[in-house]
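Here the structure comes first, spelled out in structure tokens, and everything after it is commentary.
One protein chain is absent from this view; the other protein chains keep their places.
Should a chain be cited, it is by its letter among A and B, assigned in written order, with residues numbered from 1 in that chain.
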Amino acid sequence: MNLGRVPAPARRGRVRVAAAVIAAAGAAALLAACSSGTSVGGKNNAADPGSKYGFKTAAQSAASQITVWVDSTRLPAAQAYNKAHPNSQVKIVSYDGNANGSNSFKTKFSLFDRAGSGWPDVVFTTDNNSASWGSLDGTGDLAPVNKGLVPQSTLNGFAKGSLDVCTLNGVTYCLRNDLAQNVLWYNKKLMDQWGYQVPTTWEQYEQLADKVAQQHPGYIVGSAGDAWAPEIYMWGAECPANDVTGPKTIKVDTSDPNCVKAAKMLDSLIANKTMSTLSLFGPEFAKQQGSKVLMLPGPDWYGGSVFQGTLKTPKGQIAVAPALHWADQNPPVTGDVGGGAWWISSHSKNLKAAEDFATWVTTNNAYQADLAPGYPAYTAAAKGWLAKQQSSGYWANDIAAPILAAAGQVWSGWGSAAFSQESIWAKVVQAGMAQGKTIESLLPAWQTEIENEAKVLGYTVSK
Amino acid sequence: MTALATRESSAPTPQVPTSTSGSRRTAGSRRPRAGHFFVLPYVVLLALFGVIPVVYSIYLAFTKAGGGFAGFSNFTRSARDYRFVPAIEHVAMYVAIWLVALIVLVVLLALVVHRLVSGKAKAVVRFAYYIPGALAGASSVLLLLFVLDPTVSPVAMILRWTGNEHFTDVITPHHLPVIFAIIAFWTGAGGWILVLYGALNTIPAEVMEAAKVDGAGPVRTALNIQLPMIRKWVSYMVILSLAAGTQLFVEPELVSQASFGIVPNDYSVNQLAYQFAFTQNDFNGSAAISIDLLVVALLCAGLFVARGKLFETD
Partner (left out) sequence: MTVLAAPRRTSSSGSSAVTVKKATSRGFVFVLLVLFALFFLVPIVWLLLSSTKSATALNSQNPYSFGSLHDLRRNWDALWSFQDGAVKTWMKNSVLYAGLALVITLAVSVPAGYALAKMQFAGRRFLLITTLIVMLMPTASLVLPTFLEINYAHLVNTPLSVVLPYSFFPFGVYLTYIYFSTAVPADLLAAAKIDGCGELRTFWSIALPLASPVVALVGFFSFVQNWNNFFLPYVMLPGSGQYPMQVGLTQMLASTPTFNPVVGANAAVSPPELVLATLVSIAPVLVVFLLAQRYLVTGLTAGGTKE
């Protein structure tokens, strides 16, 4: 660009540039004024004990149609609702369900918040930590359900502890769709054939693994190749790596003996090759270890997704045993990997209809017991679901008892934070494992990353 | 151009009379010229979807979440984030590898394809080289999951030969800049080869003939005649590729999804800006990071605009 002397017309040109920039700045300022400006730590204190539902609602209109967001798996649920309610049909919109770390729910709602409009009425997510950002202490987008919106009797019908993930300061924000409590899956045919006894504690499990390593090398007793491994092994060991104590406070201590003993167990099983480090749903696992699964501690959805789905294990081989626990645990606890939830928007103009929909899809047997792929969080529906699964004849034993028992054993000390524990584990521990490090040696790095992520999202971290 | 300008103003063109004098011959006249009408629709779109968003981002970068003036605090806060410096290192390494490979190879391939005799062969090669460019986003995640896994990959031999037995071996941190560079080249080269091919086509045939008659071989023709004549195009490519490189986003995002999180989703600076906005709800910090990237891109662009004489007309 040749910047020589500036002749008169160019000076006028410069004035015009300045004018244009000022005009643009004015338009941008108008834009800023139009946006409601909710952003970091928006103090939208909408709690209102005087209101019917315990929070400040938008103007209600009993006839307005509600919009529900579902993922493709839950689409039949919404369609079933419409079929059963021809006079109050809901508008169904399908989206990715917040799966695969997409964060769609939060992203879209933060845009709607800024624009001041556009929120749907009910949203389904395959994860359940939305209360960490959407509660009345956060953006205020989520409607409290236990302050008058949903009858307490309905809320009591959910499995014990299942609503804890979306409860902050005593206020509950979701209706849990399904539970994913951990149990012990095993191949009964092989266990009987080799004369092994099904372990009940992690200590017994480790001893059995040593035997398997010597007598039947190549077979695996568990998998630590996915990002949810801490939700199986660490959660079940009562490791305080995710102790959410308040809306913005968390306690993290990965050097706790509980974490260390779980890490040591994993390391020794990885070393004797009975613990797989491949992702269960990746191509390599199916190809090389798919037919060599002896045991697999994991959530109740492993049955459908892993054995029937990915591995296509023949029927009559797979059975379920009660969840493993550490010998010194009293009462015994287990972990939980996932479990979806339904959220009602606090901006809804027809909360009654929203509540009706959310309650129907979570409690109704016609969907939850017969069609749902996962263990329903609503206890009555869960019994129906278990019966239906058993009647398929695929399982080698009675799967209802251990799964039902484990539903009440999920440890409450592992909370639901605004950041993803899974992505932290993948980023730090799995990446370190790939370079040959032991999990025990990675515990400090895991601690550091949890602290960093928590602080970035506004949490106060303590030990 | 002055002669042309004189002729323009003497020909009957639509003129809106204004009160200002302003010589009709000088380029800075305020009276709307025909040129203004030609660019008007574009200017409207530019204002709506270009200028206002940029100014709004600048506004966000210098204000606080609640609305007050923030000075440089958004910039310092985002720069002090624990992921910021590693992200810069990642991007620097990536750009160093990728940009050089892209420029050199794209120019080379465009020249070579242009030299082919058979028109059919040229068309086939251009098409073949372009196909990966049609893939974008979600389409590629599954592809990457399989191609980068030595147990199922079509290029398993190459992966094993470089010492990788498992998927997790392939995506170790020090491989990542190379992997992203290869992916970005794979999807991006075809389009630029097309552009440079079109550019080479604009060189008049007589010039090429004259060079041939002079006895210049392909290399001399390329270096002394073709490249200088497509200088503007090449500098345009360098500017945009530099910006695209520093704004690396798609490739690490795809590999992050394909690796189920082992490659983090805050690998690059642009990804960090995205995380700030949509995970941390910190639009101000995000805007600050975007302005950082813009400034870097502008500095490099300025350099190449000057060297490539991009803004000069005949």
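The rule is short, and it goes like this: contacts are C-beta pairs under 8 Å (C-beta built on N, C-alpha and C of every residue); 3 or more make two chains touch, one makes a residue touch a chain.
Keep in mind it's a predicted model, so treat the numbers as computed, not measured.
> Please identify which residue in B:62, B:167, B:236 or B:267 touches the non-displayed chain.
Answer from the full complex: B:236 touches the omitted chain.
> Which residue, A:60, A:154, A:204 or A:305, contacts the hidden chain when the whole complex is considered?
Within the whole complex, the residue contacting the unshown chain is A:305.
> Just one of A:84, A:115 or A:387 touches the chain that is missing; which is it?
A:115
> If you put the missing chain back, which residues of chain B would it touch?
Within chain B, the residues that touch the unshown chain are 1, 4-5, 7-8, 11-13, 27-30, 33-36, 38-39, 41-43, 45-46, 48-54, 56-57, 108-109, 112-113, 115-116, 119, 122-123, 125-139, 141-143, 145-147, 152-156, 186, 189-191, 194-195, 197-199, 201-202, 204-207, 210-211, 213-215, 218, 225, 229-230, 232-233, 236, 239-240, 243, 247, 249, 257, 260, 270, 273-274, 277, 283, 286-287, 290, 293-294, 297-298, 301, 305, 310-311, 313-314.
> Which chain A residues would touch the chain omitted from the figure, given the whole complex?
9, 12-13, 16-17, 20, 28, 31, 34-35, 69, 71-73, 75-76, 93-97, 99-100, 102, 104, 107-108, 111, 114-115, 117-118, 126, 180, 280-283, 286-287, 301, 304-306, 308-310, 312, 338, 340, 371-374
Note that only the chains that are shown with their structure count from here on.
> How many angstrom lie between the CA centroids of chain A and chain B, rounded to a whole number?
38
> Going by the contact rule at the top, pick out the chain A residues touching chain B in the complex.
Touching chain B from chain A are residues 1, 7-10, 12-13, 16, 20-21, 24-25, 27-29, 31-32, 37, 39-42, 100-101, 103, 106-107, 110, 114, 133, 139, 226-227, 277-279, 282-284, 287-288, 419, 422-423, 425-427, 430-431, 433-435, 452, 456-458.
> State the interface residues of chain B toward chain A in the complex, per the touch definition above.
Residues 22, 26-30, 47, 51-52, 55-56, 58-60, 63, 65-67, 81-82, 145-146, 149, 151-152, 166-169, 171-173, 257, 259-262, 264-265, 278-284, 302, 305-306, 311 of chain B touch chain A in their complex.
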